[in-house]
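Let me begin by handing over the structure; questions about it come next.
One protein chain omitted, others in place.
For subunit A:
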Amino acid sequence: MLLRHLLFYATLFIATHAHALSADEVKGIIFGETDTRVEALNKAALTADEKTVAFIQALSDDAVKTSGDKVFVVKDDKAFDPVTGAEQPLPPDAEDVINPNMMRSELDNALAALKLLSKDEQLRREAIKTLGSDSDEARLPLIEKAYAAETVPALKDQLEMMRAAILLGSSDKAKRLEAAGLLSASKNPATKTVLIERLGTELDADVKVALQAALAKVEASLAWGDKLGAIFSGISLGSILLLVALGLAITYGLMGVINMAHGELMMIGAYATYVVQGLFQKYLPGAFDWYLLAAVPVAFLASALMGAVLERSVIRFLYGRPLETLLATWGISLMLQQLVRTIFGAQNVGVENPVWMSGGVQVLGNLSLPYNRLVIIGFAIAVLLGMGWLIGKTRLGLFVRGVTQNRPIASCMGVNTARIDTYAFALGSGIAGLAGCALSQVGNVGPDLGQGYIVDAFMVVVLGGVGQLAGTVYAAMGLGILNKFLEGWTGAVLAKIAVLVFIIIFIQKRPQGIFAMKGRSAEA
């Protein structure tokens, strides 16, 4: 904090015509009603010099005392005169200056406004951010001064927007009309809010028309970003759903096991990521940024191993009895949750994004694509392709397909069907682990991580059509995008309800999902 202040003083641009801080100004800022103090403060800020800034900073830091009508700035147990800077003895009856909340926020704003003139680009950026929502007309001259001096185009644009926003609140009609014209060029979503707010209170008909025109223009330039943003977040949600459902597409879709422990297998993957992160922090802090690369195979193996154990010990006794697998795997899921609570505690654990996954690409004014979402979309595609290859092109995949389609014949051909079952279940579980690893990068990692996704996962698989990989992909993407578009309208929870109702209705019409297996079985 101290360093920042020093930097601030050192780099502060001082206007050439600034005059020195006068004793009257100091008294105006310190004594009297809050309103008159604010007025004096803003007036002093317009023609600020180094001493004014130091004084306002001291006032904001509660380092100013008064005794009678004398004002002292206290620093390191010594008192100085704010105007001359000379050291003075501090009278024993000196009292702290009391700053009400309103005064405090005005002090902050004044300091921020002064920072607009700083030579340091970072400080100017921060100042613009702080002042963003403050539309006090008294600040206008300062902003215009900063606008004239600003050289960075992005900041210049922002300053112009700030100026326009202040003008919009002006009592002068011509100024308001000018502001509406200026704001119509904006591509910033915040401008829309400002315009709508002003429209609500505007009385003058001419200005109202101008505001509406400006609003329409802003909305038009925002529309594309909004649409693309919704599609992107839909694809992002869809890719997460796809990761969550892919493993289930094997264990439930192909093998017919209603695996209620699927969510807990994801949870194991997420905790495996957490453990790998911890190991990197402890033993390889230099390579911490790349822990995720090591976590991916570890998460896969941890969940796959657990899946293999479950298949050997419980599930193989229950093939062909889907409802029984539901009950038994529900029991397994309860035990796994409790196991994780016993080992890691009931609280969520923290999994950090590596540095290369934070931040994002700014595509449009109101559309930025976060890197972690992009990475997950890429990861989902990679897992999908990997699984498609494994099932469609490898010997193991051939056996899995053979066993699930016709177990007796596969057995007659010499396939060890029991072992293939174990491999297939382990594969599905391992993919759940990969999903857990991905989820650890976007959400909380806790013992009930799996519970939040299990209903979604089943919905995707059922909607896509059981046993259909392509159906799973379409269903995941469709649900993701549908969910995000509804969210824009109705809010997150109602969107989720609407999607569930949609699925229930859809399954009425197509009980077998998007891609029904065609058949003549009377039971179908």
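By definition in this document, contacts are C-beta pairs under 8 Å (C-beta built on N, C-alpha and C of every residue); 3 or more make two chains touch, one makes a residue touch a chain; residues count from 1.
To be clear about the criterion, contacts and distances are computed from a predicted model.
> Select, from "Urea ABC transporter permease subunit UrtC", "AzlD domain-containing protein", "Hydrogenase/sulfur reductase subunit alpha" or "Chemotaxis protein CheW", the UniProt-recorded name of the complex's unshown chain.
Spelling it out: the chain absent from the display is recorded in UniProt as "Urea ABC transporter permease subunit UrtC".
> Taking the full complex into account, find the residue in A:70, A:125, A:217 or A:321 that is in contact with the omitted chain.
Residue touching the absent chain, from the options given: A:321.
> Per the definition of touch given earlier, which of A:332, A:376 or A:475 contacts the omitted chain?
Of these options, the touching residue for the absent chain is A:332.
> Against the chain that's been left off, what residues of subunit A make contact? List them.
Residues of subunit A in touch with the missing chain: 253-256, 258, 260, 314, 316-324, 326-328, 330-335, 337-338, 341-342, 388, 391-392, 398, 401-402, 404-408, 411, 417-418, 451, 454-455, 458-459, 462, 466-470, 493-494, 496-497, 500-501, 503-505, 507-509, 511, 515, 517-524.
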